[in-house]
Structure formats: C-alpha cells, structure tokens
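Take a look at this one; I'll ask things after.
In this view, the complex is presented without one of its protein chains, the others remaining in place.
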Amino acid sequence: MATKNLSEPVFYNNPGIRAVIYQILLVLGLGYFFYLIISNTITNMEARGIKSGFEFLGSTAGFDILMSLIPYDATHTYGKTFVVGLLNTILVSIIGIIFATIVGFIIGVAHFSHNWLIRKLAVIYIEIFRNIPLLLQIFFWYFAVLSTLPGARQSLSLGEAVFLNVRGLYLPNLVREDGSAVVIAAFIIGILASFIVKHWARKRQEKTGQQFPVFYTNIVLIIGLPVVTFFAMGMPFGLEYPVLRGFNYSGGITVIPELMALALSLTIYTGAFIGEAVRAGVQSVPHGQTEAARSIGMKEKQIMKLIIVPQAMRVIAPILNSEYQSLVKNSTLATAIGYPDLFTVFVGTTLNQTGQAIEIVFMTMAVYFVFNMIISVVMNLFNKKVALVSK
Amino acid sequence: MTTGIVAWMKNNLFSSIPNTIATVFILAILANFIPGLLDWLFFSANWSGETQDDCVKDGACWVFIQAWSQQFFYGSYPTEEIWRINLCLGLLLSVVIGSNFVSKTIRTKIFVPLFLLLPFVSILILNGSWIGLEPVSTDYWGGFSLNIFLAAASIIVAFPLGFIWALGRRSTMPLAKSISVLLIEFFRGVPVLALFFMGSVMLPLFFTEGTNVDKLLRVWIVLTLFMAGYMAEVYRGGFNAIPQGQYEAADSLGLSYWQKTLLIILPQVLKVSMPNILATFVMLFKNTSFLMIIGIFEILSTTQAALSNSYWLGGHANEGYLFVAMLFWTVCFGMSVISSSIERKLNTEHRK
Partner (left out) sequence: MKLKFVFSVLFFSSVAFNSSVQAGTLDDVKTKGHVNCGVSTGLAGFSQKDEKGNWSGLDVDVCRGVAAAVLGDASKVKYKPLTAKERFTALQSGEIDLLSRNTTWTHTRDTSLGLNFAGTIYYDGTGFMVRKNLGVKSAKELDGAAACIQAGTSTELAIADYFRQNNMKFTVVTFDTSDQTRQGLESGRCDFLTSDQSQLYALRIGLKDPSSAIVLPEVISKEPLGPVVRQGDDEWFNIVKWVVNASIEGEYQGVTSKNADDLRKNGNPGQKRLLGSEGDLGKKLGLSADWAYNVITQVGNYAESFEKNVGMDSPLKISRGLNAQWTDGGILYSPAMR
C-alpha cells in the first residue's frame, strides 16, 4: 500500500493477485501430494494382493464378541461387528461423561471444603490421576483392583438380587408386562410437565417477584406420577434375578468388569481434569461477588446457584467440551483390556482377519470424528446458553 | 481465636458434625489401607539380587526393576554407546534450561534455531552412521529415553508446523483457511491410537513401492501432525489474547506480513500460550505410552516384554507398572508445577 503513490505496483505485488497465486500453488501442491499417495497406495495394494472395497462388511465374521447390546454371534457379518463395537463405544462414552462430570464437580467443590483433609485429598487426587498415563490407570483398575474380587461361587451379594464377583456386576433385569407402556408414558409426561412448571415459575417470578418451590414440585411430578401409575396399573414390571447356574450367573443384567474398569478409569482420569477446571472456574469468580450477594441477604445455597455457578460455568464449559472429546477418544484404550469397543472389535479383530487396513481405519476415524463434532455442537449450544445467562 | 495444633485441628478437621464424620471416615480408610501398602512396598520387599529366585519375601520384587533398569531407560541400545543417549538428553535439558538464563537477543538468535535443530542433531548422534559413530538402528532404541525423545522431537517440529496451520486458519485466503481448518480438526478429532495404527499399518502403503520408511520415523510423523493440530489450537488462543493494537502498530511501521508475524506477534503468542503449550506437551508425553499397542519398545512395552521373558515369569506386573507410573508421574507433575508457576508469573505481569 505504501507503493500506491510512487508507481503502479507490479502485478505480483498486488496482495489480491498474490493470494490467488499462493492458493493455486497450495492446491496444486496438495493435489500432487494426494495423487502421489493414492497412486502409491493402489500400486502397493495390487503388488501385495490386498483386496479393497467394502464387500468384506457382508461376509461372515466367525468370531465371538464378549458383550453386545444387540443380538450377535459368530455367524453374523463383519458389518455387524462394526455396529456392535460402535454401540459399545457409545455406551462407555456416555457412562464416562456422566460420571466424570459428577466426580469432577465434587472434586472441584471439595477444594473449597472447610475440612482440611478433604481439601488435601482433592489436591492429591487431581495431581495423581492427571499425571499418570491413562493406559496405566486402566491396567491398575483392571488387573490390580477388579481382579481381586471373589470368584463366582463366593460372590459379594446384596439381598440376593445384586451380585458382584470377578466376572462382573450382576443386576436384576426389569421385565415389562402388560400396561407398562402407561407407566413409561407417565414418566415422560412427568418430565415434560416439570419443564413447563419451571418455565411458568420463572415467568411468574419475573412478573410478581413471588417464588415457587419448583424443585419439590418437579420431584413429585417426575417420581410421584410414574409411581402412582405403577400401582394403578397393577405393578406391570417384574424383576428377573441373576441365578448361579453352572460356571456362572445367568439372567439379569451383567456389567462386565472390562466395562467397569474402563468406565472407572475414564471417570477418574477425566474427573481429575474437570475437577481442576471447576476449581479454576469457581476461583475465577471474584470474592466480592459472594460478599455482595451476602450483603443483600442471599442464602449460601442461592449464592452458589445464582451467583457463583453461572459465572464459573463460563470458564468451565469450554474445558468440559474438550474433556468430553478426549474422553471419547481415550475410550479406544479399551483395546488394552479387551472391552469390545469399536476399536477392539473392528480395528483389532476384524482388521486382523480381513487385512483391509485402509477401509477399516478410515471408517473408524470417521466415527470418532463425527462423535467429536456432535459433542462440539452440543457443547457450543450449552456454551452460548451460559454466556447469555451471565449478561 | 486460639492458636496451636488443637485449635488448628478444631478449625480444619472437626469444625462441625458432618466435618467430624468425614474426617473420621477418611482416617479410618487410610488406616486400613496404608500399613499393608507400605509393607508391600518397603518392609517386606526384596531389594537385592540378580534373578527372580532372589525374591523370597512376600513383598514387592524390586529386583525385577533393578535387573531390567537398563532396558527400562535405554532400551536395547548397546551398553558402550549409552553415552550418546545421555548426551542427547543433556543437550535437550541444557537448551531448555539455558534459554531461560540468556538475554532475549541471544535467545531468539541462537537458542531458538538450536532448539529447532535439536531433533535432527539427536538423530545424527543416536543413529551414528552419518557422523562416523557405530551405527545403531532404530530397532535398538527404546525405554523411557525413547518416550522423552519422541515427545520432545514431535513438539519441536510441531512448534513451527502448528504455527503455520494456525496462521492458515486466520488467513483471509479461503482455500488456505479451509485446508488448515481441515487439517487441524482432523488431527484433533481422531483418537491418537487410530493415528498410531495409521502410522503402523497404513503409512507403509503410502510410500513409493520398494521404499520402506522406518517405523519410528512413521510414528514421529504421526505424532508431529497430531501435536501440530493441538498446537495450532493453542496458538489460536494466543492470537486472540493479543490486543488488536499490536497488529495495527506493526502495520503502521510498514512491516511486511512475515516481519509482523514473526517479530511482533509470535513472541507474544508464545509467551501467553506457554502454560497451554506445557499442558499439551504433558498430554503428548503421556500418550507416548500408547505406542505399546503398536509394538514400539517404549517403556511400557519394554515392561511387557520383560514380563514375558521365560526367566521372569513370576508375575511382576504390579512392580513393573507401578515403576512406570512413578516415572511418568514425576515428569508430568514436574511439568505441571513449572506450568503453573509460569501462569502465576503471567497473571501478575498482566495485573501490573
């Protein structure tokens, strides 16, 4: 721009044209790069007799999988193994995210406890679990802790309904009978109604300044309503208890120890990071805010809920986003203890049996990529919401 | 207010009934748990010996760690050449520490280029065949030093690479921008384990037929790209933290784009992002333990190899994993202490 007054710039000094040239070069370079990679890959695959394409998804897998949320056995296809793995990944991710958030918030708040021991334990917890590779923690929980549980015949039990042994946690299963749909419908109605009550109560408070006991009303709606219908419909749910048969318990719901170990270590590891974020978030709220709130007569509980948490969330929410993303990615370490997630089943066994590395690795990468995107979108919405609350 | 230990305990441990219950509960758990642990770790542990048979007592068999310590730290690197690993570790340490004690000009003129050259110098020294030392192929590299080297070499190359990606993301050129965004999001969005698999089973297919690229090099490429994605994101935060006035001031001085970026913006970005860079490095460092799954002899897979040696089949997994955990913890905790002290320093500087 300095040259403007001196003379007409040479065309290649024009920033606009230069940008176009740069980009053309970039695209050409990248295009050549990918051409090179793809042509090399094709030559290499031909030379080594590696098949390509997705036909393998239709052929019989021939191996069993430890845990599946949908019916599966060795006669199903490789495509089915993908779905089985995918569902197991989603399951452990959701469990991990929920519990890591709970643990993280507890640990973060424990930093501000009046009890010295609790404060110190929170610090120790964070510093230990944050700084040890997750893989080692998974080994620890799986091989050092869960494997010391008693065998099937000496199970720890809770009222002959819940059993815990080295094979897993056995829970009674809910069996639906006639009329159960009504109870489920009541539950959903309860949840919807509680949202409406909340909305209405806020409106009323804005208009009249009167407060409404939203919390207790909603508890009645969400829990009370289904319970009442449950009895009204003549208790349409039965329980199927796990029973010791042969080598092991059967019936009921089984939570395999691999899932427990993985969910536990993901929870504890990610919980340490979230705990640190919560601590930083709460600390970021100036102390004056609390004092000001006290001076206008707010109760401690209200201060926490209305003053500190909304402001702390501005710091916490973006970190939660990235922690959730890394939790999902870290769940791939399932492969080290054999929890049948997408990685273990699909990149592990299926890849080994079919040898089609490119298709399988790309499919898997795409899945995790999409997961990340979904978390990102959801958390950005959440982020916007907390950002608005603070204004 | 009274002082002294009783008053302290009253205030901090037994201030209310729930607090007292919590204290008693925690102390009871600790009392239940710690003596047995200490006994296993120290009092009944086996400290000296050569082979598995020397572990006669009930406690931990530290003989295992002792016997395999060279493998754990240096891998199968020839014993008489180990000084080369130590030299490289020393170089790394002295460049990192040294750069904190020299003036700004020396730092930018000498230490930064030194830092960027370090991985390549280390490869020359460790491999040895190009500088007339005994050649040691990468199959013999291993142990904890390999974890350190891989993490350091990846982050050093990712420094400039991530910066370019971050610049690309800020660029006004739509194509450059979208390519950068794609690269960054790809390497951030995909599990590092999948990337390792890509490095171990897919990358060989990408090279011209007949070429075979060293496995460690492939892993290094993958780790660097992975790291660059994260670094680009760290830089982005750094860019946002720099006041707009800095750009405008640089423009008004008539600096070119690269002068502005490298001389004015980059130093400030680096400074404000330092705590995040360290945090990213700690993450990368911990992730090097995942290399076990693709069979690189870093410390965790060395441990597993040791556990499967037919003369050490006595089940020393606990000792081995505990030792590895301790090593990682020491390094990572050290880094996080440094990172938080830098953060504190930055905060106070900002407040001035």
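Each chain gets a letter, A and B, in the order it is written, and its residues are counted from 1.
Throughout what follows, a contact is a pair of C-beta atoms (placed from the backbone, for glycine too) under 8 Å apart; a residue touches a chain by one contact, two chains touch by 3 or more.
Bear in mind that the values here come from a model prediction, so they are computed numbers and not experimental data.
Colleague: Any idea which of B:Q71, B:S154 or B:T280 touches the chain not displayed?
Modeller: Touches the omitted chain: B:Q71.
Colleague: Just to verify: which one of B:L146, B:I294 or B:A325 makes contact with the chain not shown?
Modeller: Once the missing chain is taken into account, the touching residue is B:I294.
Colleague: Touch as defined at the start, partner being the missing chain; which of B:F111, B:F186, B:F207 or B:F333 qualifies?
Modeller: Considering the complete complex, B:F207 is the one touching the chain left out.
Colleague: Using the touch rule from the top, list residues of chain B that touch the missing partner.
Modeller: 67-68, 70-71, 75-77, 79, 137, 139-140, 157, 160-161, 164-165, 168, 197, 200-201, 204-205, 207-208, 210-215, 217, 221, 293-295, 297, 301, 304-311, 313-315, 317
Colleague: At which residues does chain A meet the chain that is not included here?
Modeller: These residues of chain A touch the chain that is not shown: 26, 29-30, 33, 44, 47-49, 62-66, 74, 143, 147-152, 165-167, 245-248, 250, 257-258, 335-338, 340, 344, 348-349, 351-353, 355.
FYI, only the chains that are shown with their structure count from here on.
Colleague: Please compute the C-alpha centroid of chain A, do the same for chain B, then give the distance between them in whole Å.
Modeller: 25
Colleague: Touching chain B in the complex: which residues of chain A?
Modeller: Residues 2, 19, 22-23, 26-27, 30, 37, 40-41, 43-45, 47, 114-118, 121, 127-128, 130-136, 139-140, 143-144, 325, 329-330, 332-333, 335-336, 343, 347, 351, 357-358, 361, 364-365, 368-369, 372-373 of chain A touch chain B in their complex.
Colleague: Under the stated contact criterion, what part of chain B meets chain A in this complex?
Modeller: Residues of chain B touching chain A: 12-13, 15-16, 19, 22-23, 26-27, 172-176, 179, 185-186, 188-194, 197-198, 201-202, 204-209, 254, 282, 286-287, 289-290, 292-293, 300, 317-318, 321, 324-325, 328-329, 332-333, 336.
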